[in-house]
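Omission of a single protein chain aside, the complex is shown with its protein chains in their original locations.
Here the chain labels run A, B, C and D in written order, and each chain numbers its own residues starting at 1.
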Amino acid sequence: MFEFFNSPEVINIIVIIGSMLLFFVGLFGLLTQKHIIKIFMSIAIMETAVYLFFIGSLFKLDAIAPIMKVADDTSKFNDPIPHAMILTAIVIAMAVFALGVSFAIEYYKLSGKTNIDTMNEMRH
Amino acid sequence: MSSVLFVALPLLFGFSTPILGYFGKNAVAYVSTLMQLFLLYLGFDLLLNEGFSIELISIAPPLGISFVVTKVSLLFVLLFTSVMTLFSLYYLSYRSEKPYRDESKFFILINMLLAASIGLVLSSDIFNIYVFFEIAGISAYILSAYEKSSSALEAGIKYLITGAVASIFLIFAIVLIYIYIGSLNLGIIAQHFELLPFQIKLLISILLLIGFGFKVEIFPLNFWVSDVYQGSSTLVNALFSAIVVKAYLFVFFHLLYLFLPHGEFSLFLIYLGAFSMLAAEVAGLRQSHLKRLFAYSSLGQVALVFTAFALQNTQAIQAALFIVLAHSVAKMGIFFALALIEKEHESMESETLKSLNSPFLRVILLISMLSLLGIPLFAGFVGKLLVLKSLALEGMLPIIMMIILASLIEAVYYFKLAGYMFTSDKRRDVLKVTWAHKTILAFLSLLLLIIGMAPFLLSEYLFEASKLMLGGVS
Amino acid sequence: MILLELLLMLLVAYGVGFLYYGLYRNITARFQRRFGPPLWQSFFDSIKFFLKEESTSHGWMFYLGPIIMMSGAITTLFFIPFFKETTNFSGLSSYGNLFVVLYLLVLGPLGNALGVGTGGNPFGAMGVTRGLSRLFALELPFYIAVIAIMSLSGSADISEIAAHQSTMYALAYPLLFIGALFSFIGMMGQSPFDVVGAPVEVYSGPASEFSGKFLALLMSQSAIYTFAKLVLMVNLFLGGAQGFLELLLKTFVLFLFVISFGSLYGRFKTPQSIDFLLKVPTTIAVIGLILATWS
Amino acid sequence: MMINLSNYALGHIVLALEMSHLANFFAVLILLSMGTLLFLVKNYALPKSFYALSALLSTSLFLIVYAADYLLFFIGWEVMSITTYFLLSFSVSQKTLHKYIIFAMSSALALFIAILMIYSTQQSFLYSDARESFELMGEFQGVFFLVLILFAIFVKLGVIGFHYWLVDAYEEAHDIFTAFLSAVLSKMGVYALIILVVKVTQPMLALAIIGVMTSIIATFKAIQEDSVKRVLAYSSIAQLGYIVTVLGVADGMSGALYHSLIHTAVKLLLFINIAGVIYMTGRDKFSQLGGLIYKMPQSFVLLLIGIIVLAGMPPLGGFSSKFLIYSALLDTKYLLLLSGVMFSSASAFLYIYKLIYGVYLGHPSHKKLESAKEVSLSFLLPQYLLAFILITLGTFPALIVPYINEILLESSLTTLSFTHAGELISAFAQFNGLIVMSAFGTIFVLVVIFFVSTRSKAKEAKNRFDIAYCGEEPDESTHLHYGYSMGKELARVGILRAIIKNSSSHFYEYLGKQTLSFAELFRKIYSGKLSVNFNIAILFLLLLLWGSLR
Partner (left out) sequence: MSIKRSLSTLTLSGFTLSALLILSFINILLQNVATNIERAGDGLLKLNSSEGVANVVTTVVVYFRGFDTLGEIAVLFIASLGVGLMLERNTECTIKVQSNFMLQSASKLLFPIIIIFGLYVMIYGHLSPGGGFQGGVLVASAVLLLLISNKDLEVPHAVISALETLAGVSYVLIGLMGLLLSDVFLFNFLSPNIADFGLLLSGGIIPIVYIIVGIKVGSEMGFIVQNLLKRSDDV
């Protein structure tokens, strides 16, 4: 019934539209939300969308995870680079997120504000 | 000697600070400074010996990551290293009176910043550039919020959010590049970039522009800058304007020259740069807070460099390099001096300068400001002249006029400050400046004068560097 | 020889100047339905003043004022040739030109103003102020006309200008002449531009501190200046003269016109006269200039 | 003699220095001013930096003068402007200083644009290529170039409309520096006008008209002022107006050069004199001075010589230069312009008389003035020197004609004919200064002899109150310092009121206000909210994307 999903074109369309919709959610949040944590979440969602898009775009239906034996034919494996890159990117994003949250906590403690639009200590 | 040391040593230093901490309070500071001096030596060593090398990491490019050392990247590396060394030397004397809390962390951060900036300049792998982009960014966020006051934190949060958004666009661009070209090596990408479908090429270029645009402080992506400068501590601002922006600028245009060697976006970027400069200077006109004021001036100068780079010819790039040098030196002088003033007066309103009682600091500030303005005899003039000259050769009169108008507005607020410094007679007690600070500040001012009066000492090197940069060796 | 000629010129100017002054007093008297003083009364007055002692002095600069004025008058006279197409009675005019004369005409009054200022009398200052305020407006139409005729004659030399007039400029370019004439009336100190002297209201105006020899000098220079100005005017606009008779005739006609005009009109206040001069005569002169040189 | 600095070239920039006669002429003016003003220095306790800055200023002036390419000229120009700023900062209020620097920088930067325009056509900064470059420019570009250059120069000259900074700066600057400003810095504007405009383009009627307007308006503005230095400042503007006028017509260079020399000398003389008065009395307003003639007789005589020159009267030097100016205008048939110049010249008598009357004549306005003494030799000596120069140039007006001819030859202009030093021959007429001087001198001496010989015992006035005064007997309490604001009533005259009351300051203040509110707008954008900023950024991205896709 769902065989038509197995064609790379359909998969590609789904990946693009899906990840971009996710990106839209994040972007919408970034542009409209005021709460610092929500902003961070929006950014995280956008990042995730990009990762999804990357992995999805380079995903081959007939290939397997790249764990090989000595003399394997390399063409049957999926590209390992997206995995490695996304692994790195995720950790970086996580680190930035953690730092941002700690900033936000500290800022809230000092000024009691969580709304980025009211962050105006320095209007000169 | 290997150029990887520029990155490896600061990282090693950073990771090993807890060990160093056992050797006493000052060990971290001194080791850090010594290491920077060593890196400076390393830079000159590379400059004198080869001036060009490709440093492999793990495996050979194009599959692996590599560092490319050319005259132009070496120029930036040397600039960053010297700025950082001077900064450390300055801070060594500064800290005895008003050290940052948790000093060893501060040293880690500045060294990480240095490593990342150098990595940005040297790396020839676009994902590696992204990693360094993030390291530089994250160290800068923390440095900006380091004082933990609510304004510092506000600056940090704004910086962090913009940085994170910028990195999304950058990683999006990188993802697209890998999907459509299949490589992360800059050289390979450059070869295939032309052949991409037009829309994809455009999308990647625009995503890169937006991603880097936040970092190179270009209109309309630079609204965060003034807040960050104002909130951050004064000394750190010197690093922001002398190192961080410069590294991003270099990378952005390095990528631009590689990917779009025929200058498809050139005209648009030139207008964008000139307009950014104008907008920044106009915004600066009504400022009364010194740090914010100089933030706008940084924006203006960076936009000028941006315009020059965007012209995409050797003459203009040479000019841009001149401005980069002059601006870094001048801004260091200004923020170093402001740090001393802030320590004494505990205020950064421009009225503070009225009661500044230190002829030495006044002269230093003045020389730096005149250089920023591009007054003859100072380093800034050479750069500005060369930029405008190249613009004139291209027949871009409107751009010239925008830049000149911006300079005029800049002059108005600089001379307002000069007026505060030199006409008032209500002075405080004499502000004592230690000899170490005096030496460094005098050295910076002297440098501005030397470059300004004898630009031919540098011009040849810079010209070759600009040729290399335009040629896009990677 | 030249010295003799200069002396003669001086004597002629002195005599004729006082004669005209006497005539002026008589004619104005007739206008006002009274009999004036004897014709040479002013001359005798001046001789009398010369013999009297001056009542007060306010230092050396006070002396110098009238002296500079006198010297200015005589120098001016020497740089204006009496006749055209001859070197007789041309004085020093070949060494100067119209510009020199125009400036020398002002030199005397300026010297006087210095003396008056030194005197420290506020009324003197008042007179000087009026004179200087009026001066530029007064000169403007005259300058315009003079510039026009200089350009028309292609020379700044007075005798050449006089010689250049086949028909006299007053007839050829009446607008220029009319403009210049207004100025001339003022320069002669006649109504309606005579607020400087204002003999009745301001106690002899600038001269209020001068008495005795000073007054004598002032009167003499006035006579010389009057004649010099008349001759200049004749040379510039009335085609010059070839003999004494023609000179006297032309100057007298001009003089008569000026004094009758003066007797007919009331006096302007300073701002009024400036306003009038800058509006009417200047406009006339400018139109005249444009018409004259439009080609 | 040409010194080429192209060895030190950067890129394709060739720099050159040249010792032309024109340059030497202006260098002499600089040296004259510095030499005379150095006499005064020891009277004032000046900070060391004043000397250092003056040295830098002089260097930049010589650089301007001897540069043979636009770049060095510009460097000199900008260094001059900046150094002037700091020299002004010793005594000038912040508002004036700010006004000055805005104008000075606008001037320098406009010049910069113009220079770059010249460069862009032939890729050369050299003067020798300038004329050709200018001709290669398009029509619009050419006009724009001239507008920029003229703006730059007019600001320096203080041409009416661009003089907003000048008068205040002159008034508030240190007395020595005011003299230098008027004598030399304004001449740099003249030099720039010659080098950058006259030598590059055809004579411009517009320039002449602007010059005349300037001299007329500045003269009436000067008449209204109470401060001595302000009067002299406006007078400077008016005198420079003559120079601008004459540079706008063909063959006007000789008059311009002559007048530059005369104006430099006379303004030095006047400013030094006034500096002496201010030094002695501490007052610089006509309303607060007066009656100094017998306290400072030498100064009085020197000022007298100065004002006679300023008025352009024969037999002193002022007439010689005026004569050349008038002749040039007459020769080119700009008759209405000539009328304007002469009108302004005649109007100038009012403030010229006020200069000497308000300071030296009449009654002292205050008791303190009674104790004033003659100034020291350091003030008098330079004045004597300058007076000597001015008298000499009046007597021998053609003395410098050979030098001027050299300059004219160098620029391939028609030279003045020269017979002997006493006779100045212009294209239109000639006069003999020697004869005029000796005639006036002889007659003057004769009248004095006559007067003195017939003089009987004159009664010296008992004191200064011994005057005829409406039957009253004035004393100390009577206000006798009259007429120091002469000319005020001119404002009642309808035509003149338009000149006197209107001021460019309203325009500039309005401009400043508008700029500031514009800046306020940008300031608000820059301290805007983060979410708004991101909206703008995304909008930018969208526009970019669509703009390039289209």
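Assume a residue touches a chain if its C-beta (ideal position, glycine included) is under 8 Å from a C-beta of that chain, and two chains touch if they have at least 3 such contacts.
Everything numeric in this text was worked out from a predicted model, so none of it was measured.
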Revision key, fill the gap. Only these shown chains touch the missing one, namely A, B, D
Point to revise | Of B:Y180, B:F193 or B:F212, the residue in touch with the unshown chain | key: B:Y180
Check your understanding: Among B:V28, B:L46, B:I65 or B:V433, which residue is in contact with the omitted chain in the full complex?
Key -> B:I65
Exercise for review: Write the list of chain B residues that the hidden chain touches.
Suggested key: 2, 4-5, 8, 11-12, 14-19, 55-59, 62-65, 102, 105, 108-109, 112, 115-116, 119, 127-128, 131-132, 134-135, 138-139, 141-142, 145-146, 148, 178-185, 188, 197, 199-200, 203
Point to revise | Chain not shown, touching residues in chain D | key: 531-532, 535, 538-539, 541-542, 545-546, 549
Review point. Of the residues in chain A, which ones touch the absent chain?
Key: 9, 12-13, 16-17, 20-21, 23-24, 27-28, 31-32, 34-35, 57-58, 65-72, 74-75, 77, 79-85, 87-88, 91-92, 95-96, 98-99, 101-103, 105-106, 108-109, 112-115
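One rule holds in what follows: only the chains that are shown with their structure count from here on.
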Check your understanding: Any idea how many Å lie between the Cα centroids of chain A and chain D?
Key -> 70
Check your understanding: Whole-Å distance, chain C centre to chain D centre, using C-alpha means?
Key -> 34
Practice item. Send over the residues of chain A in touch with two or more other chains. Key: 30, 39, 116, 119, 122, 124
Exercise for review: If two chains touch, include that pair; go through all of them.
Suggested key: A-B, A-D, B-D, C-D
Point to revise | Complex interface listing, chain D residues touching chain A | key: 527, 529-531, 534-535, 538
Point to revise | Parts of chain B lying in touch with chain D, wherever the complex brings them together | key: 158, 161-162, 165, 199, 202-203, 206, 209-210, 214, 220-221, 223-224, 226-227, 279, 282-287, 296, 315, 318, 370, 375-377, 381-382, 385-386, 388-389, 391-393, 395, 397, 400-401, 404-405, 407-409, 411-412, 415-416, 418-420, 422-423, 455-456, 459, 463
Study note, to complete from the structure: In the complex, the residues of chain D that touch chain C are 291, 293-294, 300, 304, 311-314, 319, 322-323, 326-327, 330, 333, 335-336, 338-339, 342-343, 346-347, 349-350, 353, 356-357, 361-363, 428-432, 435-436, 439-440, 443-444, 447-448, 451, 454-461, 464, 466-470, 480, 482-483, 486-487, 489-490, 492-496
